[in-house]
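With one protein chain withheld, the remaining protein chains of the complex are depicted in position.
We call the chains A, B and C, going by the order they appear; numbering starts again at 1 in every chain.
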Amino acid sequence: MKTSFKVLVLGFIIGVMFWGGFNWTLELTNTESFCISCHEMKENVYMEYQNTIHYNNRSGVRATCPDCHVPKEWLYKIKRKIQASNELYHKVLGTIDTPEKFEAKRLELALHEWQRMKSADSRECRNCHDEESMDYTKQGRRAIYAHSEEAKKTDKTCIDCHKGIAHSLPANWEQAAKDAGL
Amino acid sequence: MKTSFKVLVLGFIIGVMFWGGFNWTLELTNTESFCISCHEMKENVYMEYQNTIHYNNRSGVRATCPDCHVPKEWLYKIKRKIQASNELYHKVLGTIDTPEKFEAKRLELALHEWQRMKSADSRECRNCHDEESMDYTKQGRRAIYAHSEEAKKTDKTCIDCHKGIAHSLPANWEQAAKDAGL
Amino acid sequence: MKKRFVPLSFLMLLLATTLTLYAEELQSLRGNTPLSEESMPAENKPWAKDSEPIARNYVQQPPLIPHLVEGYVVNIKFNKCMSCHSWTNYQQNRATKISQTHFKDRDGNDLATVSPRRYFCTQCHVPQVNAEALIENTFKPVEAVSQ
Partner (left out) sequence: MKKRFVPLSFLMLLLATTLTLYAEELQSLRGNTPLSEESMPAENKPWAKDSEPIARNYVQQPPLIPHLVEGYVVNIKFNKCMSCHSWTNYQQNRATKISQTHFKDRDGNDLATVSPRRYFCTQCHVPQVNAEALIENTFKPVEAVSQ
């Protein structure tokens, strides 16, 4: 009895450490510094992102890679992380290990991401940009119209209009997006 | 041996559930809806906050109660949560359960929070507003001067200037803050 | 009786015409839309961004506010304007200090603090939007205030 209690406590401690460690590691892979530890990310998309408002702006509120590309809710996050194992596979293959290869794949990769965002009703955009908190009167004329009338009339989601705000757009993306229904 | 392995697994599962459950509960107490479940918060500070830029702004990026008042790093968070047990005690006592009582305590409470923020170099402000991401050229003349020259010259931290941006200021706060070295 | 009726009806016609013309020129914020229909919202005029002090146009003009004042509270407990424009703070904040005239009551007695009738700054000092003047005017500032 005494021994099995000790074993129980041991199991408990291992359980706590496992779960804490698992989530800690998960968060470690959920940082910008982890993302740009691959030169594929650092030399292409990260460079482009640095010229955008999500990197540098008036109030200094920055969105980093995982803010847009990894869901915040645990289940969606795990799902995305498991899908990302495919990225490890292509990292080993070297599928996009030169800027030229990356450029050739850019449209395909962008379409994947747009598809993911649209199907989730731009969930990751909305983690930060909440419609309820948005003061249209502080926006420009075009944004007021787009947000208050156009978007509601046509049931659009953020990514429908806001493509290419953080990274360069692929050549001929407009037709490709239309064909894919994005 | 077989039994103690089962006990170990049992302990492991309990450990995982305990740790998962503990953090899940911790996060539940770290939401705006939890904060304003007390009428003390809902009828005073929450009402005031709704008129400010942290509630409603151009881009719809909102800061909720815990974003400013609870540290994000685990250890600091736990420390603040333990201190918050004092708030439960005063909730039971009814120390600030009318607007009049709250008003009478406002200066004291504000001084506590300013002290906490100043001593942590406005850590919670900087969780969102990173100096590195801040584009001074997009700010007004006064902000450019204050951020690029005044703040650096005098080694100031956010809360030194940005008092009262989310809640009403107490009467005579200026002298009281000066006396407290804030 | 009949004699009087003619000029009266003429006057009424004149009045009606004038009112109609006037109504077309001066519009409410909802424009000419009938009450039974929903009008287009008036165009949103954003406040002007911070600028250098704006020159005055006449003697005794309360200076215009050349910066954003959104969310600046002036109430019984607190006057946000004073956190920069008071005599204590103006130097550190490189702001214009509040005029000595604001320390006098209506009888001309000097007070130690800002006179209550001068406490609500935006009663006289107003920020600007980048909008066209509703009515054109050709007012020219006097030489004394135009540098």
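Here, a contact is a pair of C-beta atoms (placed from the backbone, for glycine too) under 8 Å apart; a residue touches a chain by one contact, two chains touch by 3 or more.
As the structure is a computational prediction, the values presented were derived from the model and not from experiment.
Within the full complex, the chain left out of the display is in contact with A, B, C. Only one residue from A:N51, A:T98 or A:T137 touches the chain missing from this view: A:N51.
For the chain missing from the display, the contacting residue among A:K6, A:K79, A:H112 or A:R141 is A:R141, taking the whole complex into account. Only one residue from B:M47, B:I144, B:I165 or B:L182 touches the chain missing from this view: B:I144. Contact with the chain that does not appear here is found for just one residue of A:L10, A:L111 or A:L169, A:L169. Seen across the whole complex, the unshown chain contacts chain C at 46, 49, 130. Think of the hidden chain as still there; on chain B it touches residues 137-138, 141, 144. Residues of chain A that touch the chain left out of the display are 51-53, 140-143, 145, 164-165, 168-174.
The rule is short, and it goes like this: only the chains that are shown with their structure count from here on.
Of all chains shown, the one whose average CA position lies nearest the global CA mean is B.
Centroids built from CA atoms put chain B at 27 Å from chain A.
Annotation: 48 Å between the Cα-based centres of chain A and chain C. Here the spacing of chain B and chain C, counted between their Cα centres, is 39 Å.
Shown for chain C are the residues that touch two or more other chains, of which there are none.
With touch defined as above, residues shared between interfaces to two or more other chains in chain A number as follows: 138.
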